[in-house]
Structures are given as structure tokens and as C-alpha cells.
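On to chain A.
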Amino acid sequence: MNTLRMFYIRWGVVLAVAAGLVVLTAHHYRVHLASFAPREVASESPAGEIRVIGMVQSGTLTGDVSAGDATFTLAGQDASLPVAYQGPPPDNLREFKTLVAIGTWSASERVFQARDIGIVPNYGFVTGAYLVGLLPLALLLFTMSRRVSLLYEEMKASRLYQED
Partner candidate 1 sequence: MTPFLKTIRWILWKDLVIELRCRETIASMVFFALIVILIFSFSFSMDQQAAHDVLAGMIWVAFAFTGMIGLGKSFSAELQNDCLEALQMAPVSRGTLYLGKVAANFAFMFVVEILLFPMFVILFNVDVVEDLSLLLVVFSLATAGLAAVGTLFAALTVHIRAREVMLPILLLPMVVPVMIAAVEATKGALNGDPLSLYRPWLELLAIFDVVFTIVSFWMFDFVMDA
Partner candidate 2 sequence: MTIHRVIRHVQRYQGWVGGGAALCLTVGLYLGLLGSPPDYYQGEVVRIMYIHVPLAHTALLGYTVLAGGSAWYLWKRDPIIDNMCHAVAALSACFTALALLTGMIWGKPTWDTWWTWDARLTSFTVLLLILLGYLMVRTVVDDLDKAARYGAVLAILGFVDLPIIHFSVEWWRTLHQPQSISMRGVSIASGLLAPLVVMSVGMSLLFSYMLMIRTQLLYLNRLLDAKKGRLLHQFHMSKADS
């Protein structure tokens, strides 16, 4: 049995599974909607469903949040956007909270009709943490196992050790 060849086959399988997971995850989290800042929404009037990221301005939140019906203003860099939300009761709708609102911009009423509200996803941090956590371990394991396989080869060559 060739130890080194087995070693590379094993790592090939590991790489394939890892790549599969990465592709699956990337597919799962792919965002189909275009993102806009509040300033861009008012000026560009995009059609169709979009995402807007901003902070709920203090004192603008009105309506019955627990019933899933609320109006508020999302503040961006140097503009704000009135939002009317209707849908299931949102978990995270509070003043000063940075949110993502998904919905459509109605240019005639100058209001953003949101159908879903969520917290800003920090995909960058999650990705970073998983890479930082797993990549060094994988690299360390790879170099160690490779070295062990080479050492066994060397010992076999020097007839120091016979496999049983």
C-alpha cells in the first residue's frame, strides 16, 4: 500500500466535501435583491423589490408594532426615508436599531412599503471567524500528516520498521 497516495486521496475527499459545503452555503446566502442606501432610494426611484439599510430614527416609530403594522423613518448617511411596514410582527423593530427593510419603493406616495424587516447580517464577520478558526487547523493537520507519511516512508526505506 502506498502511504503517500492514500494520504493525498484522503485529503482530496476532505477538500471536495469542504468545497461542497462552501458552495452550498454561498448558494443559501446569495442575496437576490439589490441593496440601496436611503439617499439613493429617493433619488433613483428603483423599481421592483429592494433592500434598504438604515437606522430607525428616534421618535418616528408609530403604529402597532406587536400587530405587525408600523410606520417609521430609516436614517441613512445624510438622508432619511419614510417606511410603512405591514407583515408579521417584527422581532427587532426598536428606535436606534439598525435594520434591513425589504420591500418596494412607491414613488407616487414617497414611501417605502416594507414587507420584511431583519437585523443587518454581518456575513463578513461570520465568514472571517470560520476561516480563522478552520483554515489554520486544516493547514496544521495537513503538514503534520504529510510529515508523518514521509517519515514512515523514510523508515521503511531504511528498514527500521516493518509493517505487520
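By our rule, a residue touches a chain if its C-beta (ideal position, glycine included) is under 8 Å from a C-beta of that chain, and two chains touch if they have at least 3 such contacts; residues count from 1.
Here is how the candidates were picked: all candidates are chains of the complex that A comes from, given by their letters.
This is a predicted model, so every value here is computed, not measured.
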Judged by that same contact rule, which candidate in 1 or 2 sits against chain A in the complex? 2
Along chain A, where are the residues that touch candidate 2 in the complex? 14, 17, 21, 24-25, 28, 91-92, 118-123, 125-126, 128-130, 132-134, 136-137, 140-141, 144-145, 147-148, 151-152, 154-155, 158, 160-161, 164
